[in-house]
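Right, chain A next:
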Amino acid sequence: MIDAPVIEMRGISKSFPGVKALRGVSFACARGEVHALCGENGAGKSTLIKILSGVYRPDAGEVLIDGKAQHFSHPQNALLAGISVIYQEFSLLRERTVAQNLFLGREPLKNGIIDSRAMITETQRVLALFGIRHRIKPETLVADLDVASQQMVEIAKAISLNAKVIVMDEPTAALNEAECEVLFALVDRLRASGTAIVYITHRMREVTRIANRVTVIKDGEVTASFDTVPAPEVIVRAMVGRDISEYYPEPAAPAEIGKPVLTIAGGSNASLRDIDLELRAGEIVGFAGLQGAGRTALAMAIFGAAPLTAGTMTLDGKTVRLLTPRDAIRAGIGMLPGDRKASALVLMQSVRDNGMLTARSFAHALGRRNSNRFIGIEGMDGLLDQMKVRAPSYEQEMRFLSGGNQQKAIVARWLALRPKVLIFIEPTRGIDVDTKASIYHLMRDLARGGAAVMMVSSDLPEILGASDRIVVMRDGRIVGQFDRTATEAELMLAATGEAAGVAA
Partner candidate 1 sequence: MTEQTAARPEVSRRRLPGVNPVYVLVVALLLAIFIMNPAFGEPTGYMNFLKRVAALAILSGGALYVIVSGGFDLSVGSTMTLTLTVIGSSMLASNDPNSTYWIIPLMLGIGLVVGLINGLVVSYLKVPSLIATLGMMITLNGVAFMWSGGAPRGYLPDTFRFFGRFNISDVPLIGILPVAVICLVVFGTILWWGMHRTNYGRMLHAIGDNPQAARLAGVPVQRVRISAFVVSALTAVLAGVILGGRGGVSVDIGSGYELQAITAAVIGGAQLLGGRGSVPATIAGALALEAIFTLLNLIGLAQPVRLVVQGLILIGAVALATYQRKRAGR
Partner candidate 2 sequence: PNFDDPAEFAKQREQLTATFNGPADQPYLQYAGDAMVDTTEFKKEGPWTVCFSNAGVNNPWRVVGYTNMTEEVKLHPEIGTFTHVDAEGSDDKQIADIDDLLAGGNCDALIVSPNSTAALTPAVEKACAAGLPVIVFDRGVTTDCPVTFVHPVGGYGFGIQAADHIIANVPAGGNVLMLRILPGVDVLETRASGARNMFAEAGLTVLGEEFTDGDNAKTKSIVEDYLQRGTIDAVWMDAGATAVAAVEAFEDQGVDIPVVTGEDQQDYLQKWRDLGFKGIAPTYPSYQWRTAVIAAVNTLKGEQVPGPEWVLPQPAITQDVLDQYINEKMPPLHYAMCGCEDMETYPEAWGGTK
């Protein structure tokens, strides 16, 4: 059934200052197929997409739509040519309503005047496709939505264009299982209706679930292309250039789990209700739950960003009141926020500066910038190497790194301080398999080093694979605790509330 390609990219090359992002990449996608695009962080996937959608111009090569060569100079050209994109980083206007975002730049006009009613009704129609009509109201400000819903709006925005090509750059990064299923169902429907879909993801199961064909990019070159979806290991090998032995590290042996490092009793605040929690040295605790369940809230509470207003918290047995992130960090707690761009990165500063930031904040303000009691430049470079951060130079500005590499740099930031408790929020969101594995091993090493690791994730396999113990949250409460032998089904049940988990 696969006929002539709708889009075809031939010999695309693109370099950025200091980086050759793409070298002679060719790629095609036909009507009614889902073509998965895989590759490590920084492989060049997003760049390829941005060339297709007119954000960047290629240094070499050509883009053909329905066989005709195109020269996009502005995203608008691509849109008009029927190409719609869900970009990796959000592109919503926080201060405008869902409806206004959906119709951004193409508001329906009735005799010269914007037809708000039409916008509302059309928005409701599109949202209905996801069965989230009741969850997201067209008049709500995007700023008032949580991450998942924002991602949903992004998708809805792309769908509502009825484009003949839809590109999805890691659309499920912020979604949980249930929400992913909604998306997949939608993708199936679009495929059936003859839409060509380019799908970028780091999650192999998604590839297996929905893709017809797979193309793998490595270091800006196509390393493999499959007309039928092969076994995940095959794809991974093409991506990484080797097999990834033990993807998830060994769980902690009972002996390795030490005494409680952090405990909370009856902790509550605006978005949390009487939390009783215990994080032990050497233990990785995974936090599962639906978006908005309060996991981030709990993390923020422990980290002092949105402190507890009731209840007691102890660290190494001593009662502590952490009212600011500074308090928390000083007490030995670290956190990697879920939304990197907004909450973790200082984009105009060098990779090194990003890594050193926390250490510098706690060193003497007027002390030398290049070495302090926590770490020196050499030490930081060492950590960055260890994290395999890929950048032309550690003096390169952070904004030029790919999402995954940015995440790794932030991990290095915390490694420098050797915290007692380290909180990872969606640690592998947008991270390639290889790096994922290394991050899991890293967490394990930290745990072995005697730290307590808290991992908030919406990726159940990851929760099950990497945790020693699993806490499920719902509506700001802890509704269940499981050990790693639990099944995804059990967790989902607890998370959605259709059945209570084993009370711990």
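Definition applied: contacts are C-beta pairs under 8 Å (C-beta built on N, C-alpha and C of every residue); 3 or more make two chains touch, one makes a residue touch a chain; residues count from 1.
A quick word on the picks: all candidates are chains of the complex that A comes from, given by their letters.
Note that this is a predicted model, so its numbers are computed, not measured.
A.B. asks: Sticking to the defined contact criterion, which numbered candidate from 1 or 2 is in contact with chain A in this complex?
C.D. replies: Considering all copies, chain A is touched by candidate 1.
A.B. asks: Using the touch definition from the top, list the residues of chain A that touch candidate 1 in their complex.
C.D. replies: It comes out as residues 16-21, 42, 44, 219-220, 303, 305, 325-326, 329, 335, 337, 342-349, 353, 356-358, 360-369, 372, 381, 384-385, 388-395, 397, 400, 413.
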